[in-house]
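The complex appears here minus one protein chain, its other protein chains still in place.
Chain lettering (A, B and C) follows the sequence in which the chains are written, and residue indices restart at 1 in each chain.
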Amino acid sequence: MKERKNARLILSLLGVAAIYFLGWFIEQRSGSKSMVVTVLQKGAVYALIAVSMNLLNGFVGLFSLGQAGFMLVGAYTYAILTIPMAKRAAVYQYYDGGWVQFTVGVIPAMIAAGLIAAVFAALIGIPVLRLKGDYLAIATLGFAEIIRAIVQWDTIGPLTNGSNLLKTYPTLKNIMPGNSVLFVFLVVGVCIGLILLIINSTYGRAMKAIRDDEIAAEAMGINLFHHKQMAFVISSFFAGVGGALLAMYQGSLQANSFKSSMTYEILLIVVIGGLGSVSGSVIASFLFIAASEWWLRFLDSEMLVGDFKVPLLAPGFRMVVFSVVIMVVVLFFRRGIMGDRELWEIGRRRGAKGGRIQ
Amino acid sequence: MKKLIALVLAVMMLVPAFALADNVIRIGVFEPSTGDNGAGGKQEILGIEYANSLAPTITLGGEEYQVELVIEDNQSLTDKAVSAAQSLVSKDVSVVLGSYGSGASMAGGDVFAEAGVPAIGISCTNPNVTLLCDYYWRICFLDPFQGTVMANYAKELGATKAYVLTMLGEDYGVGLGKYFVDAFTKLGGEVVEENFTEGTSDFAAYLNNATAAGADVVFAPCATTYAALIIDQAAAQGVTYPLLAGDTWESSVILEAAKGKNVKVYCSTFFDENDDGAAAAEFVSGFKAWLNENADKKTNNGGNDIVAAVSALGFDGYNVALAALAAADSADPAAVAEALPGVDYTGVTGNITFDENGDARKDMAYIKYANPETGAFDFVKTQSVDD
Amino acid sequence: MSEVKNVLRLENITMQFGGVVAINNLSLQVNEGEIVALIGPNGAGKTTAFNCVTGVYEPTNGAVYFHGKPIAVNHPQGKMVRQYAGELANKYRETRPVVYSPDRITAMGIARTFQNIRLFKSQTAFENVLIATHLRRSSNLFTAAFRLNLREERRMREKAMSLLETVGLAEEADELATSLPYGKQRRLEIARALATDPTLLLLDEPAAGMNPQETDELGEFIVDIKNRFNLTVFMIEHHMNLVMDISDRIYVLDFGRQIAEGTPQEIQQNPVVIAAYLGVEEE
Partner (left out) sequence: MFNQLLPYLLAGISVGGQYALIAVGYTMVYGILRLINFAHGDIFTAAGFFMVYLSASLPPAVSIPLVIVLTVVLGFTVERVAYKPLRSAPRMSIMISAIGVSYLLQNLMWYLTGGLAKQYPVLPGLSETIRIGEATTKVVTIVTPVLTVALVVGLVMLINHTKIGMAMRAVSVDFETAQLMGIKINNVISVTFIIGSAMAAVGSMLFFTNYTAVTPTVGAMPGLKAFVAAVFGGIGSIPGAMIGALIIGISENLIKAAGLTAFSDAFTFALLILVLLFRPTGLFGEKTTEKV
């Protein structure tokens, strides 16, 4: 038993190492211009965000739709803290250089991004987590919108630059030049590793109990609010870090893009990967990003095969095909890619674990 | 079923591996053809396409190359702009043209800078496009200039109190609004500022406020969607003061909204169809003929053959790119980037040379009036700023 | 049993849902070491009484004491006052309303099972019990996440396993809880409840759906765990043989009212009970 456990651990570590090597290798081979590299970067960022959302929706059973709001907080925290002093006057062109007159390093700023998002979550959680099911969904969605409105508020423009773009902060490509994929994989890997540790601890078990049956969980002495709040804060922390990474990936930042449709996209990734499966979310993120940003892009431009103009191809067709695929998954493959199992659990016998989705 | 999906996915992975033809130079067109700025973006693309149809080849190092336009839709959104830009970069373009809308340009700028691909902004007027990006150049005037021009013009119309209305979350409008306010207050005018949120439908209250505040001019740089509503409402209220805005309002949407109504709508823009210059006149007639030949193109131009300023700018942008390529004598983006600052090109919108920020030295704006009777823009005057 | 100590005491409990009075002025007590049964026809309010004890419901009026400590105290408010006119309405006026949440009540030492089995359905039998050991943890999120609590984690697992052995489910430890047969699911619920280290165990129809032989075995099993874990047992049950076999005392509810109380012999001879309850053919 123990030997098999060790073998599994070594195998997992080798697997992770292989993924890192592959990421590094692809970037070295195809150069930073290649679309593969873009997909790897954005896919990894979305993987973290999807896993953080899965922690709530898949592991605690809280239908929360506030992820975009917490990402927004994280992304802004990171950007505001890291814009170089020399560029502040230009970025905050309408606000005399802004209020914040210092910069911090990339890693401290990312941690701050997570922490501030977590503080927001802790405050929001107090009222909101008392709500059940779809009311929670709509309330968290509402809070995300409120956060967006506040960030765009002119009065705190010197802090957030109002509705204008934030730019010139350190981005993925200039933090570790030539090794951007490795950097983002490292950060995301550490974060997902932490989430996995929590999920597999006694606290993670308590969270899964809440998902399965709130009333029974409470009768077993599990404090619902306390554990929900904990999961909400943890999830938001990593959503905040994910937001910071997204800001780094994008190179510029505007509150306007953090709309509820962003949360919906992440939710769909989680569902495609399988609610309650971390590895599913990761796989689905890469597939989702690769499909939407890369593989299906050809659908957006007119194509001539010989003299024949392929019908239907026009800007926007990509997203139509893509959303049809998503609907097929939602309707006919409800368990998603992984169901609620993990990649490393495949082949391990564990009862007949079928037919469940919550 | 699952196997089938796996197969489909596998096939999709193979598709993007298209072959690169020899002797082709790619110019990226980074424009919105959908979204809020889709209409303007399409007109800009038309100018570029027309220029490409006139000059489809270029000779570099003694060899003739075909110039291929790679058009990518940035959907007028800053987050989508990033991936659109990446897609362009991954297709090995030598230089990029666009985008209509400063927000998308600023968002894409980073990608171009990191990939070392120079980009030429065509109608993006926010100063930060070039200021915060070393790989962005631009061939049009800037918002501080445009804001000042309109403030001056407002003053000339006899206004002392201006009402400025912009949309929250829109880089272009908010920026231009601020420059107008700065300039107008400097000229001794008084300003009342208000914002509206995305999706606002009823502007009655805003215009009421303007009237109540005693404004004698309204400056409302915003997307044409809202512009149409504002004009509509202004006509309904029978306001007497003129409505002013920036370059986005030079659009058939505005003409339609103003047609047959008792409103005075002015906007500043980059180019006038009835320009007397030989180059401009030739462009206008050629472009109109080209539009009329091709039904698709005409639809993209809004169904008529009115020459938009952004089309003229697009035309110039393409030729500036060719000039830079020729000067570099290479398709290598780095070489093009090096050659760009030295380009001196006289196009249909005037002479283009770049200053140290990468901005064209342009000191003239055209002010146009949306004539409600004819449903066309009347040229009012050219306006420059002296300081 | 040297000295009689009461473990659980319900005092004038009334529970009202809208216009429906589910329990009407119920008072009862369960003493240390006893097995007390609560019986009555369907809809008599038995499970509601359990829910008032375990904090799922907030009683409309009355008080619940556990080891003499109030765990749920409430008095009617607003227009309900009229319905409880007189002494009852004012009885708890002076006391501050107390309502503990279910998890705190479990932490105090009351564990329960459910009438309609509520196992954690995505978890194995072993995990179901393991989850319940979470309550008595000493680790915090940090030590748990970084595995600084290995000793405690091992102890939790050992405890869960030994409880599964106690209820005879060691073989099925890795089976999905919901894939077990009905009888075993009921036992698993008991194992899970025991994992919270209770002093009072509430069993809600533990023998439901069992055949006579299984029911007999269950009776022995309940007595066995009662002695082994030093428990007091309060149960709702329909199987009269089981109730009469193992209970020390019985309370009978009908339409939310207590109609009788006594030893099994007394209850069997009580004419009111016979009329209201035993006279009705069961199942």
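Some observations on this one:
Keep this in mind: contacts are C-beta pairs under 8 Å (C-beta built on N, C-alpha and C of every residue); 3 or more make two chains touch, one makes a residue touch a chain.
Values in this document were obtained by computation on a predicted structure and should not be read as measured data.
Per the touch definition above, the residue from B:212, B:289 or B:334 contacting the chain not shown is B:212. For the options B:236, B:279, B:326 or B:376, the residue in contact with the chain missing from this view is B:236. Interface note: of B:64, B:202, B:356 or B:373, the residue touching the hidden chain in the full complex is B:202.
Taking the complete complex into account, A:152 is the one of A:152, A:236 or A:277 that touches the chain left out. By the touch criterion stated above, the residues of chain B touching the omitted chain are 33-36, 38-39, 75-76, 168, 194-202, 204-205, 208, 212, 224-226, 228-229, 232, 236-238, 253, 256. Seen from chain A, the chain kept out of the figure touches residues 57, 63, 127-128, 130-131, 133-135, 137-139, 141-143, 145-146, 149-150, 152-154, 215, 260-261, 264-265, 267-268, 271, 275, 314-317, 319-320, 322-324, 326-327, 330-331, 334, 357-358.
Throughout what follows, only the chains that are shown with their structure count from here on.
Taken together, the touching pairs link the chains end to end in a line with two free ends. Seen from the Cα centre of chain B, the chain whose own Cα centre is farthest off is C. The most central chain, judged by C-alpha centres against the centre of all protein C-alpha atoms, is A. Distance between chain B and chain C, defined via averaged C-alpha coordinates, is recorded as 73 Å. For the pair chain A and chain C, the distance between mean C-alpha positions equals 43 Å. Work out the mean CA point of chain A and of chain B, and you get 34 Å between them. The residues of chain A never reach two or more other chains; the list is empty.
Interface of chain A with chain C (complex): residues 194, 197-198, 201-203, 205-206, 208-209, 211-213, 215-224, 230, 276, 340, 349-353, 356, 358.
Per the touch definition, chain B reaches chain A in the complex via residues 1-2, 9, 12-13, 15-16, 33-34, 71, 73, 77-79, 82-83, 86-87, 89-90, 92, 103, 106-107, 109-111, 114-115, 127-128, 131-132, 168-171, 174-175, 178, 195, 198.
Only residues 54, 56, 101-104, 106-107, 111-112, 114, 118-124, 127, 130-135, 137, 139, 141, 144-147, 149, 153, 156, 174-176, 179, 192-193, 195-196 of chain C touch chain A when the two sit together in their complex.
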